[in-house]
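Contents: one structure, followed by commentary.
The other protein chains are all here in position, but one chain of the complex has been omitted.
The chains carry the letters A, B and C, assigned in the order they are written, with residues numbered from 1 in each.
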Amino acid sequence: MDLFFLSLVIIILGGALPLSIGRRFAAMKTAAVAGIGAGCLLGCIDSGFKLSQTARFSASFDYLKTFSLLFQMDSLSAFFLVIIFAISFVATVYSYHYMNSPGKSFRTSVNYFFFSLLIVSMALVVTAGNMIAFMLSWEIMSLSSFFLVIYNYQTAENRRAGYLYLVFSHIGAMSILTAFGILYGYTGSFGFAGAGSITDTGKILIFIFAFIGFGSKAGVFPFHVWLPHAHPAAPSHISAVMSGVMIKVGVYGILRIYSILHFHTPLFGEMVLIAGMVSGILGVVYALGQSDLKRLLAYSSVENIGIILIGIGIGMIGVSSNQPVMAVLGFAGGLLHVMNHSLFKSLLFLGAGIVLQKTGTRSIEALGGLFKNMKISGATFLIGSLAICGLPPFNGFVGEFLIYLGGFKGVSLEKTSFALSLLGIVSLAVIGGLSLACFSRVVGIVFQGEPRSPAAVGRDEKGPTMLISMLVPAAFCILIGVFPQVFIRSAVKAVSSLELGYGRIPLEPFMEMTGNITRAAMLFLAVLFLVLALRTFLYRNKPVSRSGTWGCGFTQPTVKMQYTGSSYAASILDFFRPVAPRLEDHPLIRGRFPQKTHYRSSIHDIAELHMGNLIIRPILFLFERLHWIQHGDIHLYIGYILLAIIVLLFFV
Amino acid sequence: MIHPIDTALSLVILSALFSFASSRLPGLIKVLAFQGVAVSLVPLFIGHEMTSGGVSFTLTTMIIRGVIIPLSIYLVIKKVAIRREVEPIIGYHASLLAGLVLIVAATYGSHKFNIPSSTHPLLLPSAITLLITGIFLLMTRRNAIAMVLGYIMMENGIYLVGTTFSVRAHHIVEFGILLDVLAGVMIMAIILQNIKQTFDDVDTAHLRTLKE
Amino acid sequence: MESFILWIMAILLAPFFSGVILKVKAFFGGKKGPPVLINYYTLIKLFQKGSVYSTSTTVVFKLGPVVSLCAAVIALMFLPIAGRQPLLSFNGDVIFVLYLLGLGRFFTIAAAMDTASPFEGMGAAREAYFPIICEATMFMILVLFVKLTGSLSLSAYFAGSSPMEIWHAAGPQMVFVIIALFIVLLTENARVPVDDPATHLELTMIHEVMVLDHSGPDFALIELGAFYKLFFYATMVAGLVFPFDLGSPIAGFGLFWLSLLIIYKVVGVTESVMARYRMDLVPKFILTSFALAFFAAIITLEFIQ
Partner (left out) sequence: MVEILFVIPFLTGIMAFFLNPSAGRPLLVITGALHLFLSVLLWMNRPEPIFSDYFAVTPEGLLSLLVISLLFFLISIYTTGYLAAAKIRSEKIFTGFMLLFLSTMTMVTLSDHIMVMWIAIEATTLASAPLIYTHRSKASLEATWKYVLICSVGIALALLGSVLISVAMDIGKVDAEVSFSALTNAAGQLDPKWLKAGFVFILVGYGTKMGLAPMHTWLPDAHSEAPSPASALLSGVLLNCAYLGIFKTNKIMCAAGLGTFSGTILMVFGIASILAAATFILKQTEYKRLLAYSSIENMGIIAFGTGVGGLAAYGAMICLIHHSLIKSSLFLTSGNILLGYGTRLIEKTGGLVRVMPKTFVAFFGGFAGISGFPPFGIFIGELLIIIGAFRSAQYVGAGFFILSLCVIFAGFANHVMKISFQDTNVTAQMDEKLSMVWPQYILLLTSLVLCIWIPDTLYQTINKAVFFMGGGF
């Protein structure tokens, strides 16, 4: 048996064992973490090895006599597998101290079981080699993650999240199935091999349906509605895996469909690029409007999916307009951002998790000043934030840099491709600025300043596994940011299995780029050191004292006077008011002895708003109109039968 | 020459028309009994070779269709003692007219099909008449008992089609069908009794609570 | 070596140029004004002092000045000064520089948020908001430049005869670009009409309010960073306004420093004759720059095709 399957088996065993241990909390947790962690580690090493060797591997199983379940691994799969296993490993380790309610022992073991199922099914999705295997793993992935989402089913919000998630994943799966159905209609086989030879209309249809299906899993606007509900609802290590890894499986699907179709029309690139820009900008705008920490991170995932899609879209445009360099840069940048985002987004979710566990609240308006007592969490969270803003010398910059380079290659093209490249570049810039605003807000409000409520006062950060599992991705954020060589090389390798028709992609131009990034990052670090040294020198033998913050003359400051998260974002959001309407609740003060009043504001997601108004309500209305069919009168029931006969007899 | 089958079938059609307009249940049941007898006798006259089995089967059919089934419904009426007439959904005179139109239309429509030449010319029209009368009663009568009678009439019509066309059918199969119909009517009779006991009425307006 | 010397000169002279602005403003105010070297005096004074830190602050507060200075210093390394090749250059260095300045901004904001002061938070929010549009403008201009030169580094736009070539290719629309860039300069460096560094009302400040709690050498580092950032933008504007390649290095140097002086004076004049915009009008003002850059790009590209 291949190591890959061995690791999957270990993971499943690690998930199933806790079910049998059940009530003995510590033993159960140890077994789960050890099993799942070991499996993930093995899988990660194995697929990393396969990625570096460019080893292809495939295995086929007979299924229900008629089908075969084909699993095969090329460098694209291996690239995603590394991410899946690595992040799952980190999350698993984290969970040991995060899942800390012995009262919920059994539920926790169930959670571990579905977690292991989720990891395995994700790994199977990215290796699936035919429709049956793909759909099977895809649906198991959806179902198992649903159970993870409703782990805390007691709150109505989480139930709603679970429901939305379930419905969206079903609709998405149906859309993918439609795409596969059309494909099967042309080729008559469950494999993907013949997809290159079908008609163009068929290819376009397949791609559109697949894009909707995969896009709804990846959280592409406007199919992202479930995402900001579902990701925060799950326990934080699960959120990390869902946001960091699971939505990337949707990206994988888009790439895979693109590669099997062998159809290099500009249409696909335009579609993906526009979807990416819209998701990117709106995602970060909504993120800016959230006051729930985990919801904010979830919306930021929408944004990052947008960035990834911009990269892929630029790649596709590059392919269609015969610009190999642009194509490879776009795809590689997108893929690298997949890896980067999985690192810093899981890091941020884990950070949010530790905040949630220690303070008991997810509302950023109730937090503040956590940095003082939670040094490691604060520092790693800061690194994650810097990385997610795409700032050098962190990993986020590297991915975006490649995408930019690809996009600027597209500037030399004509007409539509030019216009789209231009828009892609400008929206990347805007996204960058907005996410800087968004994450400076998070860091500033949550970790800095003074505690805004008692919940945030005097918290520690006990829980070694949690801290370790945050330090590791943080280290990788810096590592990739400074030495991206290996990682860019793997991304380019993954691109080469997209079958763009370039044969072996030469690595040298990319290595030069990497060298530049490394040098620039090193330069930055060097200058930083110098300035730090200078600063130390300047402070030699100087009096340094501490006192309260300067209140500009006001001498009685309270913590409530601090700037809030919503006021921080308010003016930016005003700019985006047409797409991010703000709902305010503020009873006016009336009468001589006015009642206590309050002010509440929330930012609405137009996709969610219009989904209710334009889709759900008409459907409900329509079907409610038809309720008279079942009116209870037997005479008309018999009439239906007669009617059916009479109508049919006309066709005889 | 007036063939007995012509007479029988004409009478059947007439009785069907009568039941369109009939407002009294006992009368309707008598009509039904007559139909049952007439319909069961038809095979005797169509001129297939007679066997003793065939004759005895015809007699059994006659007893069941002409006596037992009407009687069981009649007993229900007796037992539950209907005091009040229930107005039908479509009035009696309008029913009669509608019935005539439907029968003519259906007979005309049946010519679309390639009918075996050996068939008696009146057979198909009378079968269709019975069928339509039955369904019409089912759809327009609020009285539950009248609806059951409609069902029986419909069955008679189908039987008429069946006996004539399907020469191959074994008697045992025919008998099975008959038994089914009988059991069905029995069960309906029991339900009718229960309806009467539960609601103190046989108006189906009481039976409209299960809906969306 | 030449580049290094130029870089050192930039590092040393940047405070001087900022002093020029003060002088111009004083002139318009009918005052004598501080000496031109005032900034050097201030820096030296600050370097000699100690610091008072707020009890609310953490290590991020101390990192803020350092990182923002770092970013500005490195930005200057990639900038062709006086039309000469910069110290460093690679394909894509513009993106790196712009993002590096973003990093500096992040830390400035983070340091401001660290103090728990409502005023600093207010300033931070504005500091986070306005540069978003500036970045869009900058990348818009970048697209134009890349289309014209086919290259993606600062040296390709501002070194040697490149500015002249850009002018030739783009034509009079370059005026739009220059105005746009100038607006970006005003915004990024917190000048009137976006921000008034000299006001006394903290509520209306952007940059100055964010550094209220910094003192001593820390504050000096912040000031230095601000000088370099202004120098960075001013050099770019100067490069475009005076694109002439005079051939001889000496004449080139002379022209450069002269043009730089003019740009600083223009900033000073702008500060003197304009009033600060109301806060909610500022985005519209900055958006003008984006619109200008956008039109310039569209019109120019039409001509090229």
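Throughout what follows, contacts are C-beta pairs under 8 Å (C-beta built on N, C-alpha and C of every residue); 3 or more make two chains touch, one makes a residue touch a chain.
Please read all numbers here as calculations on a predicted model, not as lab measurements.
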Would you list the chains present here that the left-out chain is in contact with? A, B
Touching residue (missing chain; options B:Leu59, B:Leu75, B:Leu100 or B:Ile187): B:Ile187
Taking the full complex into account, find the residue in A:Val33, A:Leu70, A:Ile150 or A:Leu336 that is in contact with the omitted chain. A:Ile150
Contacts of subunit A with the absent chain, listed as residue ranges: 64-66, 131-132, 135-136, 139-140, 142-143, 150, 153-154, 156, 159, 162-163, 166-167, 170-171, 174, 177-178, 180-182, 184-185, 188, 619-620, 623-624, 626-627, 629-630, 634, 637-638, 640-641, 643-645, 648-649, 651-652
By the contact definition given up top, give the residues of subunit B that touch the hidden chain. 112-114, 116, 131, 135, 138, 144, 147-148, 151, 154-155, 158, 161-162, 165-170, 173-174, 176-177, 179-180, 183-184, 187-188, 191, 194-195, 198-199, 206-210, 212
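In the analysis below, only the chains that are shown with their structure count from here on.
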Line, ring, star, complete or other: which one describes how these chains touch? line
Centroid comparison with subunit A (C-alpha atoms), farthest chain: B
CA centroid of subunit A to CA centroid of subunit C, Å: 36
Subunit B and subunit C have mean C-alpha positions lying a whole-number Å distance apart equal to 99
Centroid spacing, where centroids are CA-atom means, of subunit A and subunit B in whole angstrom: 69
What parts of subunit A, by residue number, touch at least two of the other chains? none
Residue ranges of subunit B touching at least 2 other chains are none
Subunit A-touching residues of subunit C, taken from the complex the two chains share: 47, 49-58, 60, 62, 65-67, 69-70, 73-74, 77, 88, 90-93, 95-96, 99-100, 102-103, 105-106, 109-110, 112-122, 124-126, 128-129, 131-136, 138-140, 142-143, 146-147, 150, 152, 202, 212-213, 216-218, 220-221, 279-280, 283, 297, 301, 305
Complex contacts: residues of subunit A adjacent to subunit C: 368-369, 371-372, 378, 382, 386, 389-392, 397, 400-401, 404-405, 408, 411-412, 414, 418, 422, 425-426, 428-430, 432-434, 436-437, 439-441, 443-445, 448-450, 513, 516-517, 519-520, 523-524, 527-528, 531-532, 535, 538-539, 542-552, 557, 559, 561-563, 567-572, 575
Spell out the residues on subunit B that touch subunit A in their complex, using ranges where they run on. 89, 109, 112, 135, 138-140, 142, 147, 204, 207-212
